[in-house]
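Apart from one protein chain that is not included, each protein chain of the complex appears where it belongs.
Let's look at subunit A:
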Amino acid sequence: MKPLLKVENLSIRLPKGADREFAITNVNYELMPGEILCVVGESGSGKSMTANAIMGLLPKAIQVETGAITFDGYDLVSLEEHRARKIRGNRISMIFQEPMTALNPLMRVADQIGEVFLIHTELSKKQRHERTLSLLKDVGLPDPEKMMSAYPHQLSGGQRQRVMIAMALALEPSILIADEPTTALDVTTQAQILKLIKELQEKHNTAVMFITHDFGVVAEIADRVVVMEKGQMVELGEREAVLNNPQHSYTKKLISAVPPLVAPERPLLAESAPVLTVNQLCKTYSTGGGWFSKPRIVKAADDVSFELHRGETLGLVGESGSGKSTVSRCVVRLLESDSGEILLGDDPIQALDAKALAPFRKRIQMVFQDPFASLNPRKTIGQIIADGPIAQGMPVAQAMQKAAELLALVELPATALDRYPHEFSGGQRQRVGIARALAHDPEILVADEAISALDVSVQAQILDLIEQLKQRLNLAVLFVVHDLRVAAQVCDRVIVMQKGRIVEAGVTKQVFEQPRHDYTKSLIASIPGADWRSGKTTGHAKTLEKAYA
């Protein structure tokens, strides 16, 4: 079969002062008609670069150095811009990660899609309307007639991504480039979108280049896989071969960092008094509402009760909007809850004012999600860690001494003390965040999506660190997480939340193997690549699990 698109010896130079000379070096691959090619890599691996070069979306400062991208007999790199643009618009289309920013918020759905026909075809207004409607039906939007006149903000994330796909497929392109199209979506929505892309691809025989960081997604939809590392193409092969028998050491490392979807047997903890008890916690948000309209009321936490014991990791899982972050923030008293009881040991802290709360603050500490926003850019690492103890009355010299010890504890060099956050990588910053939380010698550590902004290999390291610290310091960990693979690996018990309510709670292994609630079942079924490395497949997956353990 003749390849549809051929990338040959492509190198793209980065501007001076970047962390490496080339964004990608000597990349070679082909896209066959009707296949799904997944380009995988961690952040900074240059996985999106080739796609951007194909679409002519490279920033001005970044130029193709050598190589060619051949499509339909033309080299898209050297072709004049206006001709290349014509080919791209008609034959190659692209969908992006963030569906909200990719749609014009002031245009109705029908007009956005109709615009594609208006620019590229000679269709009449009526024909455009019909084609748009049939596209919306194609991508499985509910009530397509009504959707035609909806604005983007009236749609959910998944619906917006469907509209984007409809736009991308409007001209029946031969190639669809999808750049992390499901990363911003919840797991159940992601599963639907992946299914849709696969269906449409089969129906129209479109070739899809799918860029992702998630090996689960690769296992779900890929035919062939390209693995990128720091601008180099390290592996190219069939899905089964790459996933189950990776050749390159980097691929092996990446795959072994993906937590297998099997909850390991965990020893039962000895009975002890809970360090944290939450009883019937409620928190309602009301937005909008004026003289003439009723406010919109969202119950972010509705009758939430649980207990947390020393030495235990309790997972709080759910999709966005399930209220899991709200609960974690109420528990550390960053948010005021409406009613209910929060007991730290035997002391109720739910109703304490700022002054009375101060001595309890150090017993419960938090690690935040975004390693780039959680450290003050104008303070040194030492100051960031020592600030807490100093605020609690520790002498400065002693606090700095303690900061140095904590850095050693989270495995950072002592020289980090006098440096600023921007000099560190995401994983290192997250270690600083953990050290800051531990500076108070807390009993409870609340990790609010503490690893979800990190690359998978770094994730594994941070999870490992948290587990070690938990055992060494006998901490109780409340782990807020949306990634069920991670939850399966690290949690002793999990609580599943949906729309502010707890729908299921129990020992991790039990919840994963015999979920009782329908929502839990659908969550688990939606995990991309659920069959891969789940213990249900080949013996090879088992050896990988051992490697992970």
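As a convention for this text, a contact is a pair of C-beta atoms (placed from the backbone, for glycine too) under 8 Å apart; a residue touches a chain by one contact, two chains touch by 3 or more; residues count from 1.
Convention: contacts and distances are computed from a predicted model.
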{"item": "Record-based protein name (UniProt) of the chain missing from this complex, from \"Acyl dehydratase\", \"Peptide/nickel transport system permease protein\", \"histidine kinase\" or \"Tryptophan synthase alpha chain\"", "value": "\"Peptide/nickel transport system permease protein\""}
{"item": "Contacting the left-out chain in the complete assembly, out of A:4, A:375, A:511 or A:527", "value": "A:375"}
{"item": "Residue, one of A:90, A:392 or A:522, that touches the chain absent here", "value": "A:392"}
{"item": "Hidden partner chain, touching residue among A:129, A:362 or A:499", "value": "A:362"}
{"item": "Contact residue for the chain not shown (choose from A:110, A:332 or A:438)", "value": "A:332"}
{"item": "Where the missing chain touches subunit A, by residue", "value": "58-61, 332, 334, 358, 361-362, 365-366, 368-370, 373-379, 384, 387-388, 391-392, 433, 436, 440"}
